[in-house]
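Here is the structure we will look at.
All protein chains but one are shown in place.
Let's turn to chain A:
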Amino acid sequence: MAEDKKVLLEVKDLKQHFPIDNGGIFKKQIGAIRAVDGVSFTVKEGETLGIVGESGCGKSTCIRSIAQLYKPTAGEVIFEGVDLCKADNKTLLKLRKDIQMIFQDPMASLDPRMTVRSIIAEPLNIYNRRGLLDHKWTVEEIENRVEILMEKVGLNKTFKNRYPHEFSGGQRQRIGIARALALNPKIILADEPVSALDVSIQAQILNLISDLQKEMGITFIFIAHDLAVIQHISDRVVVMYLGKVMEISKADELYNNPKHPYTTALLSAAPIPDPVKERSRKRIILSGDVPSPDKERKGCYFYDRCPHKMEKCSCNIPPMFDCGPDHQVACWLYEEK
């Protein structure tokens, strides 16, 4: 379904290193945390790209770098033909209108001292004041827009004057979604939007997101560490480990036919909601811990823990090998295919 659509966002060899200084007066840099270390993928218009991986693998950093909340160390983020990393502030502002974010903790992502109205209207006001909207919006227009958005995300519009702490978790996340929708963005970067909610609310929010997507044709990059959530919502999935992409594939393909040893291990860790199958489930136990991301790696990033490691893996970084339609794996096992 998404093959013939055009590419909306392209990430090329994105790197985000955070410097470690020695704590002295002159802040001499003595190393770097390689949170994201060369990630490339594309997002097509209208699709949902899921990003999975264990904690600390650089998912959040990756999309914050895409949103230019951090200035990436290297690489390109091409959105509508413009490299965001090199764009000047003015272009960036114009493009940022089409890239909005939804955050993990709905309480923390809403300013506790603002009413729901001012929270949802904030992006509109910012862009209105800078004159970057199609015309100068009046107060009434913004007010109407806020009401429409609140209805769209399923909030009672009479709650406009309330404050975030007067809402439940799910309602807060709806406010966050309404805020992200305010500027009619083309792409929404959702940073674990459901992981702070309980399961029934998760389902509501996920359905809301997929409804909105169908209705408005918004592209999503969706982060979660819950594999079931990702399977439910994504068209394609990126599997990340230690700041590097391990596997990219269509969602069903990935779940039915995982190629990379890390993906298989990850999928085998997810419980199956069927006691009979669950008992017979074979788990792949990885040895050791995730290594620290502070040193430069010459070989496969998964080398330390891989059950299938080979001589070659220790000193050659595997490129992405095609192994099927829309299925790429970074593993030397699939080199010949």
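To be clear about the criterion, a residue touches a chain if its C-beta (ideal position, glycine included) is under 8 Å from a C-beta of that chain, and two chains touch if they have at least 3 such contacts; residues count from 1.
Heads up, the rule we're going with is that contacts and distances are computed from a predicted model.
Colleague: For the chain that's not shown, choose its UniProt protein name out of "Oligopeptide transport system permease protein OppC", "Indolepyruvate ferredoxin oxidoreductase beta subunit", "Sugar phosphate isomerase/epimerase" or "Response regulator transcription factor".
Modeller: The missing chain's protein name, per its UniProt entry, is "Oligopeptide transport system permease protein OppC".
Colleague: Pick from A:E45, A:D83 or A:E122: which residue touches the chain that isn't shown?
Modeller: Missing-chain contact among the listed residues: A:E122.
Colleague: Which residue, A:K6, A:R113 or A:K282, contacts the hidden chain when the whole complex is considered?
Modeller: With A:K6, A:R113 or A:K282 as choices, the missing chain is touched by A:R113.
Colleague: Which one touches the absent chain: A:L14, A:A35, A:V77 or A:M101?
Modeller: A:M101
Colleague: With respect to the chain omitted from the figure, which of A:K59, A:K160, A:K186 or A:H327 is a touching residue?
Modeller: Of the listed residues, the one touching the omitted chain is A:K160.
Colleague: List the residues of chain A that touch the chain left out of this view.
Modeller: Residues in contact with the chain left out: 25, 64, 67, 69, 92-93, 96-97, 99-101, 103-105, 108-113, 115-117, 122-123, 126-127, 130, 143, 156-163, 165-166, 176, 179, 183.
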